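Of the protein chains in this complex, all but one are displayed in their positions.
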Amino acid sequence: MRAGARAMLHRLRQDPRARWAGLALIVVALTVLPFALEASVGRTWVRIIDLALLYTMLALGLNIVVGFAGLLDLGYIAFYAVGAYAYALLASPHFGVHLPWWLLLPMGAVLAAFFGVVLGAPTLRLRGDYLAIVTLGFGEIIRIFLNNLNAPINITNGPQGVNLIDPITIEGMSFAKTNTLLGISFPGTHLHYYLFVLLAMLVMFVCIRLQDSRIGRAWVAIREDEIAAQAMGINTRNIKLLAFAMGATFGGVAGGLFSSLQGFVSPESFVVWESITVLCMVVLGGMGHVAGVVLGALMLATLPELLRHTAAPLQQQLLGKVILDPESLRMLLFGLALILVMLLRPAGLWPSPTRRRELTSARAPGTL
Amino acid sequence: MLLLEARNIRKSFGGLLALSEVSLAIEPGEIYGLIGPNGAGKTTLFNVLTGLYKPDAGAVVFNGTDLTGKKPNLIVEAGIARTFQNIRLFANMTAIENVMVGRHLRARAGALGAVLRDRATLAEEAAIRRRAHELLEYVGVVRHGHALAKNLAYGDQRRLEIARALATDPKLLALDEPAAGMNATETASLRGLLEQIRADGITILLIEHDVKLVMGLCDRVAVLDYGKKIAEGAPAHVQGDPAVIEAYLGGALP
Partner (left out) sequence: MAIFLQQILNGLVLGSVYALVALGYTMVYGILGLINFAHGEVVMVGALVSLSVIELLLGANLGIPAPLVGVMALVIAIGVCMTLGFSIERVAYRPLRRAPRLAPLITAIGVSILLQTVAMLIWGRRYHTVPALIPPTPHTFAGATITNVQILIILVSALIMAGLMGLVHFTRLGRAMRATAENPVVAGLMGVNINRIISATFVIGSALAAVAGVLVSSNYGIAHYYMGFVLGLKAFTAAVLGGIGNLPGAMLGGLLLGLIESLGAGYVGDLTGGFLGSHYQDVFAFLVLITVLVFRPTGLLGERVSERA
């Protein structure tokens, strides 16, 4: 950015009136977005944004674990699964139990946090790579159990999954249907959108507050030098466990929302690939930087859909046939993204200044 | 009452006996030196006293409480803080942030406080920041407060590490070669700082190789060689001890 433009932007940022105007603009844009999308590219895209917002919450949760505390969790999707299944099993015909969403979401969060503590307590003292593999294994174990706990007692309904999950209902308005409010008709996708945007913002808020706090500093200290951190009196085990549990909590909430949005869950949604996708979002966007992670999540959640709509016809036009189907293209790009980001721009697309410092200045051994 | 007592500490690594029946007794308010040739076991003893290593045998008693084998963060809570031989600052945090981390265990705000930023948490944060600023002033690096730790000059880094250790409100400050790599002026300045710290009521245990510093600063000195304590007492006395001379020079001079 040229110096003149940067100076102008800086001045604008300081001006309180400009900030309020900017904020108002953003609020209006976010409110109008679903209608604008539906009018221009169709309702499917609102639904895609809904899922993207869920991924954003997941990425923010994983960011606490990987970005803030520096712990590589490759099985993060297990917490998503716990939240999703807790919701699904207790708000569907499966057991005949129909608890309300405002009870189930917190319950899912607490259950996920519990799993986080149970997994974390024995394993967080392990070296980084070991922790990565153990969490990977744990994620798979959860999925295998979800897939097989349908005999002799049917707990999870196995590979068929759970369907007919109750949608969220507020004041008699079911989120599965179109509702009219103040004369405007709000389809279910739009209602979900508003709820998810609010929750995503809440999660962002919590993360930003955590970052700039005693706990946030402790996480950075542990990341920098765990032994020195211990020598300064930080109970590294508990602080790491806290990061794990908080990340798990957000995963659990997102899971419950996923269940209610889809109306259906199956173990297929919680494979290792999903854990890696969320990791990609965090790494690509900017590890440890809340804004960057949100960017990464929104990008990687919408890009595959864009590809799906453009890649096949484009190849057809240019080459006469489709060589790379959208699914393969997605995997290819994700794999390349992880490699290239680490090699060329390890701090991510939109890094925080601190992180950029940490990850780009290689330290020679023996010096500080 | 003794501030710190190490009783018959033994520590081996595989077949190597690093410490053998080492005992120390440190009085409150003194500056106690730990010297000896390289490889004598000084840093190993430090690591045992500060909880980084568990001793194979022996006990560490601090202010009447048994701290043997406890985790480092509990030992810091009890009142022993340390610096490291190879400077272990948080490189990518600023100087003031480093010291603020030192305040961690004397503060209480948790995740809830962090999110809510209630009055108590905000007050605590302000207090942490104030104290960190004071400590930076105290050790003389306040003008670099917002510089990254890794960008500070070597001497300033050592001082910063001391400030960070002081932030934990220790009763005993354990310094591992604080004057390493310093020239005469810097060492004299460091000596002034350490005397000020003692005057402010903190006992100091230090490992050092700089003979002049040790002689001028320490009230008492213990000498380790090959994992054993071979002499103890006032610096002038220890300096003349034939066992000590032999340990450093490998034999009587012709």
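In order of appearance the chains are A and B, and numbering begins at 1 in each one.
Rule of thumb we're sticking to: contacts are C-beta pairs under 8 Å (C-beta built on N, C-alpha and C of every residue); 3 or more make two chains touch, one makes a residue touch a chain.
For clarity, every value in this text was computed on a predicted model and none was experimentally measured.
Although it is not drawn, the missing chain touches A when the whole complex is taken into account. Note that of A:51, A:99, A:272 or A:349, the residue touching the chain absent from this view is A:272. Considering A:128, A:183 or A:320, the position touching the chain not shown turns out to be A:128 (whole complex).
The chain that is not drawn here is touched, among residues A:138, A:196, A:219 or A:250, by A:138. Note on the undisplayed chain: of the listed residues A:33, A:51, A:117 or A:331, the one touching it is A:331. For chain A, the residues touching the chain absent from view are 66, 70, 72, 74, 122-123, 126, 128-130, 132-134, 136-138, 140-141, 144-145, 148, 151-152, 272, 276, 279, 283, 323-324, 328, 331-332, 334-339, 341-343, 346, 358-359, 362-365.
Assume only the chains that are shown with their structure count from here on.
Centre-to-centre separation of chain A and chain B, using mean CA positions: 43 Å. Residues of chain A touching chain B in their complex: 205-206, 209-210, 213-218, 220-221, 224-225, 227-236, 242, 246, 354, 357-358, 363, 366, 368.
Considering their complex, residues 50-52, 71-73, 76-77, 81-82, 84, 86-93, 97, 100-102, 104-107, 109-111, 113-115, 117, 121, 124-125, 128, 148-150, 157, 164-165, 167-168 of chain B touch chain A.
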